[in-house]
Structure formats: C-alpha cells, structure tokens
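Note that this complex is displayed minus one protein chain, with the remaining chains in position.
And then chain A:
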Amino acid sequence: MPDTSASCMYSLVSASGLQGVARPRGRTREDGAPRGWGRPRTQAPEGRLPGAQQAEAFVRAFLKRSMPRMSQQACEDQLQRKAVVLEYFTRRKRKEKRKRSKGLSARQRRELHLFDITAEQQRYSLFLPLHELWKQYIRDLCGGLKPDTQPQMIQAKLLKADLHGALISVTKSKCPSYVGVTGILLQETKHLFKIITKEDRLKVIPKLNCVFTVEIDGFISYIYGSKFQLRSSERSAKKFKAKGTVDL
C-alpha cells in the first residue's frame, strides 16, 4: 500500500504539471472561492483517468488521517504547487578551489640548498657591486643624501628599507667576539644576519643582543638587533615605537 500511495502522489503532481496551464497564483480564485486541491469542476480534465481520481481521493483521506491536526486546507496549501521531494539533497556550495602554490617548507628549502652560498661564491669582491647598488637604492629612497638631510627621515626610511647589500658592522654585543665584525650583508632571516667579511669569510651573526651600525654617505645609524627580529619582508609593514634608551 505505501508504494502505491507514493506513486499516486507523484502522479498527482506530475499530472498537474502536465496540464501546462499557467496557473494563477493566490489563495482564492477570482470568484472568491478558495483555491483548492482540485480543479474547477467546470473544467473537466481531458486526460484524466478514473484511477487518478481514485488516487486523489485516497491521498486526501490518507493525509487527513495521518495529520489530524492540520486542516485539509492547510494540507492542500502545503502540497499545492510544490514538488514534494522525498529525498533530501543539501545544497553544497562548491567553493572554487584556489590553485595556491603551497611553497616549500623550511626543511625542503634546506634540502634544496636554495639559500646557501657556496664556497666559490664567497668572495668579497663579488659583492661590491651589490653594495654599490644598495647605496644607489638608498640614495633614491631618501631623495638624494645631502649633508643637511634630517637624520630622522633617513632613519625612518632605513627602518623600512631592505638591507641586503649594506655594509654592516657590529658595535656592541653581549658576546665580545662578535664585536668588530664588518662586512656586506648577504642574507637576512628572522633571527640572523649573514655577512661576508673582507677576508672572504661568511659570518653568521644572531640579531639578538647586538647593536649594528649601518653607514651611508656619512650618516651612521645604529640598529638594535633585539628589536629587529623580523623577516625583512615583514619589517616593511611594522611600526616601530620610539624608546628612550635600550639596554642590551
């Protein structure tokens, strides 16, 4: 029995759909009578089977019996013009998959030796042109370094500037053996400076607890390494607070 009822319901719905009549919307008909389940009796459906009529009656009775609370009117309203879907499909929004290149993790980078500087490349003379390039870059950034430029402006610009290729030396450090190391900056990571000295030695200096000196055209700036522990890319977006004195 349940199977026939289900098929009856479907046939009922589809039959109404097959009519192809542009059904007027609204609860009441033009003549005031409520829109009902059935079609206006005046219009005799042409392709109507007697079985369909029987099915209609059965469904109506079935609904009345299973949902005694709901009036027939409410039932008919519910079923009107609606496809009763017996299976429930959730509308899953398909997020468009952004093709994002994940990038390499630190381990993979280390294995690939992307950022290593090989022994043949560790020559000071090779990096002098880089230093010249950096000097030019800074000069452009500060709009020409004249002797009467404001040091504050240069400092502010240097904080956001990229320091690759600058001539850096350590003036103060909690560890005395780092003091005095001077060279061209090759790589800057979050915690380190990699410097090549005049004797063609690659020195790795931790930023923490060190004060570095950067010199450009006679302007000497002191950088406190402990406050500078950022990747160079992130540093351009960071705002630095002014502090009175910093103790190492």
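Quick note on the criterion: contacts are C-beta pairs under 8 Å (C-beta built on N, C-alpha and C of every residue); 3 or more make two chains touch, one makes a residue touch a chain; residues count from 1.
One rule holds for everything that comes next: contacts and distances are computed from a predicted model.
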## Note on the structure
Expected UniProt protein name for the omitted chain (select from "glutathione transferase", "V-type proton ATPase subunit", "AP-3 complex subunit beta" or "Ribonuclease P protein subunit p40 isoform X3") would be "Ribonuclease P protein subunit p40 isoform X3"
### Query
Where the complex has a chain not shown, which of A:Ala61, A:Ala156, A:Ile220 or A:Leu248 is the residue touching it?
A:Leu248
#### Entry: Identified contact with the non-displayed chain, of A:Lys174, A:Lys198 or A:Lys238
A:Lys174
### Query
For chain A, which residues reach the chain that was dropped from this view?
171-174, 176-180, 248
